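What follows is a set of notes on a single structure, which appears directly below.
Left out: one protein chain. Kept in place: all the others.
== chain A ==
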Amino acid sequence: MAVTVVLVADDDADIRDLVAFKLEQSGLEVIAVEDGQAALEQAKAHRPTLAVLDVSMPGLSGIDVCRMLRAEPATAGMLIIMLTARVQEQDVEGGFSAGADDYVTKPFSPRELVSRIQALLSRARA
C-alpha cells in the first residue's frame, strides 16, 4: 500500500514540527512548508493526498491557497484541513466556502487532528 503524503503548511515552526512529528508517528509521509507559496509549489510537485493549511500565514493565507488548489484541476480533488486560530464564524465559513473539507481550531490536540485526518482519508477511500 502506497504511503499517504500529507502537506503541512504553517508559518510557526514549532507547530509545523509538532504536526509533522505527530503525522509521521501516525505513519503518514509529511511535506512541511512555511508559507502559502511554498505550499502551492509542493502541492503541484508532489500531489499530496491531503493538506493541512494554517489560515493565517504571511503572503498567501491558507484560504487563498485552498482556493487556488481547488481552482487547479490537478489539485482540485485534494483533501484539505484548515488550522485556524480564530473562532469567528466568518473565518470558518470563509474556509468552507473556499473549499476546505474540515477545520481544526487552535489550540488543538494532535490526537484530534490525526483522528480528523484519518476520518477524512477513510471517507475518501470509501
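Please note the rule applied: contacts are C-beta pairs under 8 Å (C-beta built on N, C-alpha and C of every residue); 3 or more make two chains touch, one makes a residue touch a chain; residues count from 1.
Here is the rule we use: contacts and distances are computed from a predicted model.
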| item | value |
| --- | --- |
| Name per UniProt, for the chain absent here [options: "MipA/OmpV family protein", "histidine kinase", "Quinol oxidase subunit 1" or "Polar amino acid ABC transporter permease"] | "histidine kinase" |
| Hidden partner chain, residues of chain A it touches | 12, 14-15, 18-19, 21-22, 25, 56, 85-88, 106-111 |
